[in-house]
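Encoded as structure tokens, the structure appears first; notes follow it.
Right after this comes chain A.
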Amino acid sequence: QDGAPVRIGVLTDVSGQFSHEAGEGAITAVKMAVEDFGGKVLDRPLEVVVADHQNKPEVAVSTAREWYESQGVTMINNLINSGIALAVTQVAKDEDRIAIVNGSGSSRLTNDGCTPNSIHYSYDTYALANGTANQLILQGMKNWFFLTADYAFGHALEADATQIVKGNGGEVSGSVRYPIETSDHSAFMLQAQASPAQVVAMAGSGTTFVNAVKSAAEFGLAASGKTVAGLLVWDTDVHSLGLETAQGMILTNAFYWDRDDATRAFSKRFEERVGRPPHMGDAGDYSSTMHYLKAVEAAGTTDAQKVMAKMRETPINDFFATNGKIREDGRMVHDMYVYQVKTPAESTGEWDILKLVTTISGDDAFRPLSESQCPLVKN
Partner candidate 1 sequence: MTDIFGVPIAVLLGQLLLGLINGSFYALLSLGLAIIFGMLNVINFAHGAFYMLGGFAAWLLLSALGLGYWETLMAAPLMVGALGAVVERLFLKRLYRVDHLYSLLLTFGIALMLEGLFRHIFGAAGKPYPIPPSLTGGINLGFMFLPMYRAWVIAASLAVCIATWLAIERTKLGAYLRAATENPGLVQAFGINVPLMLTLTYAFCVGLAGFAGALAAPLYQVSPGMGSSVIIVVFAVVVIGGMGSIGGAIVTALALGVIEGLTKTFYPAASSIAVFVVMVLVILIRPSGLFSREA
Partner candidate 2 sequence: MAEAPLLNVKGLEAWYGESHVLHGIDFDVRKGEVVTLIGRNGAGKTTTLRSLIGVVGKRRGACLYKGADLLKIAPHKVARLGIGYVPEERGIFSSLNVLENLLFPPAWQAGGMANDEIYALFPNLKGRDSTSGTRLSGGEQQMLAIGRILRTGADFILLDEPTEGIAPVIIEEIGAALRILKERGMTIILVEQNLRFAASIADRHYVLDQGKVVDEIPNNALDANMDRLNRYLGV
Partner candidate 3 sequence: MLNTAPIIEASALTRSFGGFVAVKNVDLKIRAGTIHALIGPNGAGKSTLFNLLTKFLSPSGGQILFKDRDITQMAPADIARMGLVRSFQISSVFPHLSAHENVRVALQARAKETFAFWRSNATLRRFDEEAARLLDSVGLADRAQTKAAELSYGRKRALELATTLALDPEVLLLDEPMAGMGTEDIGRTAALIRSVGKGRTVLMVEHNLGVVSDLSDRITVLRRGEVIAEGSYSEVSADSEVRKAYMGGSHG
């Protein structure tokens, strides 16, 4: 026990479809946190172990179990892919170790899937949909059209946004659900164009989302006076689309590298190692690892419940969050930001892509505890 290394696992998608939303970035971020922390905790060396779950839940579950049971891993971070995040958090509960999710966005992680051993840190679908919908309604755009990826994740985004739209007196004039394998969205663009909606909201992620935005540009949706909103947009998506295509899009994010001096300082170091600035997942990976290590130090043990308690009671103040706090459902509550994609003319660099529209305070951003179905929440 004494002197045995404390291990932190990064379980992520290194080579698959989510690799640009996690993968190398996540691994580097966690390693940076460990280095910045000094490479030791409780006088024991810190080690980072990494596995590529290949988006296969069994690989993730057996790796997680093996890590927790026999490799001395006390915390697993990142966990992209909602199916995997939901499964591994259950493993963490079974094994009484800790899992922190920065990759997956599924708000089920703090709802019906919550556990006392897991934290959903960086963002979730509820906060993203909520932020963007609120902002656009505020600007007076009350008539919405949804273009939704036809799977649980897309449905959740759409449902969360719809609730806000309707709750604020807006209306949804149409919604199409595109099968997740679709690469051609032109059929839906015609429908969107024919609808009276002011906002065309894209509830999806990844390549299909990117392709949908491309079609929107091609069919001149913006030119015909509609606003395109992305309900889950990563910086990397915007970069990959190019500003020409993505300009003007409204989106919500948990982090943007160019927000202030602190974010820029971290981002500079990160970019040197990865070749691109960090996005909300990377920043969350770093911040949460740091928070975890501090809690271990403070608790004087790696015991999961004691560390969890420490993490909950300590507010998070770093470049990522101001006064962030972890609720009993595992949600890390912090401010969220609504951005708009810059026009090519406004941009001064390759990654100079977003401009801030507004900040949403943490308490307004995330699903209120009163609506939670998490059994850990007593209400």
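Regarding candidate selection, all candidates are chains of the complex that A comes from, given by their letters.
Definition applied: a contact is a pair of C-beta atoms (placed from the backbone, for glycine too) under 8 Å apart; a residue touches a chain by one contact, two chains touch by 3 or more; residues count from 1.
These numbers were taken from a predicted model, which means no experiment stands behind them.
Here chain A appears alone, and the candidate among 1, 2 or 3 that touches it in the complex is 1. Within the complex, the chain A residues that touch candidate 1 are 15-20, 150, 176-179, 181-184, 186-188, 190-191, 193-194, 207, 210-211, 214-215, 218-220, 236-237, 239-242, 244-245.
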